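Shown below is the structure under consideration.
Missing here: one protein chain of the complex. Every other protein chain is in place.
Naming follows writing order (A, B and C), and every chain is counted from residue 1.
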Amino acid sequence: MYSFKNDYSEGAHPRLLEALVASNLEQTEGYGEDHYTQRAAELLKEKIGQKDAAVHFFVGGTQTNLTAISAFLRPHEAVIAASTGHIATHETGAIEATGHKVITVEVSDGKLTCEHIQRVLDAHTDEHMVKPKMIYISNSTEVGTIYKKGELKDLSEFCKVNNLLLYLDGARLGSALTSQESDMTLSDLGSLTDAFYIGGTKNGALMGEALVICRDSLKEDFRFHIKQKGALLAKGRLIGIQFEALFRDNLYFELAEHANKMASLLQFEIQKAGYTFLIQSSSNQIFPILPNEIIKKLQANYAFHIWQKIDESHSAIRLVTSWATKEEAVWHLGGRFSNLPGEV
Amino acid sequence: MYSFKNDYSEGAHPRLLEALVASNLEQTEGYGEDHYTQRAAELLKEKIGQKDAAVHFFVGGTQTNLTAISAFLRPHEAVIAASTGHIATHETGAIEATGHKVITVEVSDGKLTCEHIQRVLDAHTDEHMVKPKMIYISNSTEVGTIYKKGELKDLSEFCKVNNLLLYLDGARLGSALTSQESDMTLSDLGSLTDAFYIGGTKNGALMGEALVICRDSLKEDFRFHIKQKGALLAKGRLIGIQFEALFRDNLYFELAEHANKMASLLQFEIQKAGYTFLIQSSSNQIFPILPNEIIKKLQANYAFHIWQKIDESHSAIRLVTSWATKEEAVWHLGGRFSNLPGEV
Amino acid sequence: MYSFKNDYSEGAHPRLLEALVASNLEQTEGYGEDHYTQRAAELLKEKIGQKDAAVHFFVGGTQTNLTAISAFLRPHEAVIAASTGHIATHETGAIEATGHKVITVEVSDGKLTCEHIQRVLDAHTDEHMVKPKMIYISNSTEVGTIYKKGELKDLSEFCKVNNLLLYLDGARLGSALTSQESDMTLSDLGSLTDAFYIGGTKNGALMGEALVICRDSLKEDFRFHIKQKGALLAKGRLIGIQFEALFRDNLYFELAEHANKMASLLQFEIQKAGYTFLIQSSSNQIFPILPNEIIKKLQANYAFHIWQKIDESHSAIRLVTSWATKEEAVWHLGGRFSNLPGEV
Partner (left out) sequence: MYSFKNDYSEGAHPRLLEALVASNLEQTEGYGEDHYTQRAAELLKEKIGQKDAAVHFFVGGTQTNLTAISAFLRPHEAVIAASTGHIATHETGAIEATGHKVITVEVSDGKLTCEHIQRVLDAHTDEHMVKPKMIYISNSTEVGTIYKKGELKDLSEFCKVNNLLLYLDGARLGSALTSQESDMTLSDLGSLTDAFYIGGTKNGALMGEALVICRDSLKEDFRFHIKQKGALLAKGRLIGIQFEALFRDNLYFELAEHANKMASLLQFEIQKAGYTFLIQSSSNQIFPILPNEIIKKLQANYAFHIWQKIDESHSAIRLVTSWATKEEAVWHLGGRFSNLPGEV
């Protein structure tokens, strides 16, 4: 049984583990005030091209989102997200638990546009309604799509004009930035968003996300919020060490490229076999629509999520690849399609 | 410079790291639904002697406290803690951030008694005041003291009679249970508290705390709360693997015993040199009262916290030992006292 | 300028004012523990036919909703509402501010059905999502429609089977129950819902809503929640006195009948003049679709809300009547339509 269920089925890339082992018995300051964490933060600021950015490390994505969003908003302010957005669907109301409404916009491709947001603004006219203040986007999105630079630029300008904050959830940022379709870099994110995070958990780390706060007014007292949300890791260096290993060379992007390539191979084979996809993806998640009987057969050897019922006899499944996905497993699964279309 | 600043300056005990390395590329379910985590939970339930207990793993203590306390209380209910209690002092208002008042009782030894609690109950008489519903205690406490079994039994019975919940913060539970003064076991905690947690971060793990819920009515839907607080680790097995390694043999208690022994050695030498202590401790934290000039000299070679000003020329310092504390460092620091009392 | 903008433009029915004046200098207990409030509560329990119901008085509807909903739900539980529901649209995120997600279902007639709810339940499958626990309905709804007894019965049974709570917002309950279309009584609400409130503010009172809690498990400690939300009125009797005056005789329902009759007259005249309505209403809110130029003309003499743009030249407006609406104003406005259709 090989799993294409998600991108957090394995541990960490061996180089990260080695770095943890090597530093294991060194004594350092706690709570991320050690030299590893500081070095990792400096490294990221350099890559992003924002010397003044504030970088904070978290253990996981929901934790990052809830801490950042609740720190950035005043009590009456709300965040706008796509209906597929992680904060809207799969965080058990974590944002609402901090007191803020998540306003959702129905979308099919996981992406928000200025038009979507304008519609929300138009509908929120006075103090009897929440005040939309932040835009939450994911890149890559929860359905595998990515934002092009022009799209992000449009959103960024729209936010500036309308006095909104732009926050980007980068749980799968590696996959997004190394997607063949992508024309963005880390440094574009630094200049176009108010804050974003770089996901480590789904791209090579045991755990860890790096929140980058670009807008000055959002930086003040931020460590208080981290601590209050239970997110200040005692041995904070554990994340710093991993991020240093991911970004010292190009490892982070190499790992993401591998994940994308594996997804791309699968996509190619499945397409060749005549199947279509729920949505066009160039990242590490693909959503082929298959006959239910074929899905059943595949389940004997592969783990994956059934994403959505299409009709009585077809469903879309989700196949996720990662830095750890073995090429032979991909060839094997792909082979099932190429050899026996309709008979996988 | 050797640090006695805290018990989270190093990484993990090598056996835990080895277990992480060994399992690294295995594919498992996420979010703690893997076999490692399940095995670790079973192991703990066995050791505690409560087959029906619910065991959940967290990354850190503040996270554990805020998730458990907010899940267990209704909105108008409050938790009573010693004035030195971690939730009252060093969690940046994390409990209040979930909506609950922490009622503090001024104590000098870090411990709550039934009399303290009765006084709080007497003062809370109607719906214009919060309703005291939970007792929060730490073992060992934040000032190094421990609860004896009789004391915990008294609290437990008091809570039952008064319809209160008893919650024990075991960030340093290893040190408490292996203290020479202690007459308690894990299984006593299982029968005397409604919930408690077993701290891993401060006793050999990279990170990780195991929350044990003993009272049936507190178990329902608990994973929703974990997720909502951003505390459901994607690669949940990381903690399960470590707890399995800590509890398969007796490693957890061996590590704690080492920490206690190191503190005890230090205490002996400092006492021998004629110094007194802020508080009598039999765990891994000691609080000697020293002349300021000696403190200054020690700071050249040792890192530690200055805990409290005593008078113009004296202060209490905090020395913390851990599973990783090197015996030679202890001998060296102890030697400073034994060789040259007053001249350290 | 006569206003059909809402049903809270005037003060209170004179009989309520008289009762307030008559009792003004009497000394009573504060916080609703006076004999007026107790008598009003007894009176309501009698009318509802639930001797064991708990009745609590509030100043306003948002306050009632937020106190009740946050008291009834655990932190991870959510409430399902129609997309038009007051808690979803016009309470500035008050429910989210207490930590709970409001799950909305897109509807055109303001009403929830079992099918809607089943769809939500089907989409919430595990602890990564909030747990839907309460159904929020309004009667009459925010778009003037009402629930028939059979519909409420279906919802009630569905909730019992699915372990959900059924909560009814009765800000305009008087209008709903006296609507020509209605086949329900107060006592039906008592047996079919877990809790509901009877709106006074919009039907004859200066201010005041009576929350009726029918389900035993929701009653405990409820006054703590009222106080904590700032909703325990010092001179609580002010609301008790008004509710006694509203329900001693049939005043509450007489006032609502008047409001409905006024709306019905308007509806009749507008319909006669050939205009259609956004939605069929039998309560005190109607939503005629009119040419924009006619709307403009009407605005010279009447205040009302423009509810929704229909096309380039037409909009739906909202006309609201109340216990205080003067019949002559209705005749006058109606006359504008009957005399000069298309030329109002």
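In the analysis below, a contact is a pair of C-beta atoms (placed from the backbone, for glycine too) under 8 Å apart; a residue touches a chain by one contact, two chains touch by 3 or more.
Just so you know, these numbers come straight off a predicted model, no measurement behind them.
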Residue in contact with the excluded chain [from C:Val55, C:Ala97 or C:Ala256]: C:Ala97
Of C:Leu66, C:Ile103, C:Leu168 or C:Met184, the one touching the omitted chain in the full complex: C:Leu66
Hidden-chain contact residue, picked from the options B:Gly11, B:Gly32, B:Gly99 or B:Gly334: B:Gly99
Residue among A:Arg15, A:Arg39 or A:Lys131 touching the omitted chain: A:Lys131
Residue among C:Ala12, C:Ile80 or C:Leu333 that touches the chain left out of view: C:Ala12
Sites on chain B contacted by the missing partner chain, in the whole complex: 75-76, 78, 89-93, 96-102, 127-130
Touching residues on chain A - with respect to the absent chain: 31, 70-71, 74-76, 98-99, 127-128, 130-131, 221, 223-228, 232
Chain C, residues in touch with the chain not shown (by the definition above): 2-3, 6, 8-12, 14, 17, 20-21, 23-30, 59-67, 91-94, 97, 201-202, 206-207, 224, 227-235, 238, 324
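Heads up, the rule we're going with is that only the chains that are shown with their structure count from here on.
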Most centrally placed chain, judged by C-alpha centres: A
Farthest chain relative to chain B (centres taken as mean CA coordinates): C
Between chain B and chain C, centroid-to-centroid distance (C-alpha), Å: 51
Distance from the mean Cα position of chain B to that of chain A, given in whole angstrom: 34
Rounded Å distance between chain A and chain C, as computed from the means of their C-alpha atoms: 42
Sites on chain B at which at least two other chains make contact: 224, 227-228, 232
